[in-house]
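And then chain A:
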Amino acid sequence: MKSALKKKLFVTAVALSFAMAVPAAGIAGDTIKLGVAGAQSGDLASYGLPTVKAAELVVAEYNAKGGINGKKVELLIEDDVCKPEVATNTATKLVTDGVDVVLGHICSGATKAALPIYKEAGVVVMSPSATNPGLTQSGDYPNFFRTIASDDAQAKTEVDFAINVIGAKKIAVIHDKGDYGKGLAEFAKTFIEKSGKAEVVLFEGVTPGAVDYTAIVQKIKRKGADAVIFGGYHPEASKIISMMKKKRMTTTFISDDGVKDDTFIKVAGKNAEGVYASGPQDNSTNPVSVAAIAAHKKAYNSDPGAFYENAYSAALALLNAIEKAGSTDMAAVVKALQTEKVETPVGNINFDAKGDAVGVGFAMYKVENGKYVEVK
Partner candidate 1 sequence: MFPVKELKRSALISLWFAFLTFPIMVIKVNPIERTVDWRWDNMYFVAIGSFVISILSKVYLIRKERRSGRKKISRALTEPFMQRILREPRFLYPLSLAILVFAIAFPYFFSTYQTNIMTTALMYVVLGLGLNIVVGVAGLLDLGYVAFYAVGAYSYALLNMHFNMGFWTVLPIGGLFAAFLGVLLGFPVLRLRGDYLAIVTLGFGEIIRLILENWNDFSQGPSGIANISRPSFFGMEMSFDGGITYIYYLVVALVVFTIFVVNRLQNSRLGRAWLALREDEIACQAMGIDKTKTKLIAFSLGAFWAGLVGVIFAAKTTFVNPASFTFLESAIILSIVVLGGMGSIVGVIFGALILILMPEYLRALSEYRMLAFGGILVVMMVFKPDGIISNVRRSYRFKKHISHQTSDQS
Partner candidate 2 sequence: MSKAILKVTGLTKNFGGIKAVDNVDLDIQQGEIVALIGPNGAGKTTFFNCLTGIYSPSSGDIMLCNPKNGNEITVNGMKPNKITEKGMARTFQNIRLFPTMSVLENVMIGRHCRTKSLIFGAIFRNPATRREEEEIIETSYGILKKVGLHKEVNEEARNLSYGAQRRLEIARALATEPFLLLLDEPAAGMNPKETEALVSLIRKICSEGHSILLIEHDMKLVMSLSDRIFVMDYGKKIAQGTPEEVRSNPAVIKAYLGEDVDA
């Protein structure tokens, strides 16, 4: 497909730019084109590649059933390296290739940069992992949806848990200086301060990839924090927690969806025991989720990576909406997304007017015996 593009460009360049000018309305092509965009190379590839795999599996399943309304689903996979400037190119490329809906992007920053382009072209976008609240709450992007909770909702869950369940009085809020982690940490800080029941004793960022986190861990200890809320992803979380264990600290460690990932338990091993993390409600009894994970194991002989279930859900939701709407027209798809419930690995969901998923339950988990167990 990609190499064919070049030929097509040279032969029918003008025609193509005309086709561009007309919004990708209705049923123009003979396939339904599902774009997948996110980091597929570079240091953040591990967050983007599971999404590609999820999309591949969902599409294979749909096509095996004969496609949607008689049409096969085709994947257009594009890498944005999680960089905003690359994301605009990626988005333009997808739009030029006549994409109907997009699963992506992975990082909030890249998503923000790409969304205006999709909006202009009337393409619905659903991210499995972009959690920046502004994406839905600003109302700027009517074509944006996501299958993951936004930062503020997650931060609220974490803070409520830390204060009301754990009973923490002094909380250290640590983040990884990243888009996701820092955003979340800031919400956590605000919620803690608002609650009046606990104080933030430390609010700092660690440098991802640094060789050693001893100093920050010592600092947490010195500040006498009884709980740590960490905003960020599992590599940093596991480094911090193992460093804390090495220093014989027993401070409660609470983190987010970026840590509620089996990889965290694998990497942190024994040190992961007792760590709390927020995440979508337990799906281990959800047959769709079980099937999705089994499909991954079968196809790739490995466990799925980060945001796999969210991505799987998003792909299902998007294709389902197209099927129900009977068209890839933006208004119809949006309407279908909002009204038609769909069974996905993260629950039986539809979407609210802003684009956040309804029905994605949120819960706190604790690592017990090498597994995340929901805290009731």
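The rule is simple: contacts are C-beta pairs under 8 Å (C-beta built on N, C-alpha and C of every residue); 3 or more make two chains touch, one makes a residue touch a chain; residues count from 1.
Inclusion criterion for the candidates: all candidates are chains of the complex that A comes from, given by their letters.
Nothing here was measured: the structure is a model prediction, and the numbers come from that model.
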Touching candidate - 1 or 2 - for chain A as found in this complex: 1
List of chain A residues in touch with candidate 1 within their complex: 2-3, 6, 9, 13-14, 16-17, 20-21, 40-42, 77-79, 82-85, 88-89, 92-93, 95-97, 107-109, 112-113, 116-117, 120-121, 132, 134, 140, 177-179, 182-183, 186, 205, 266, 302
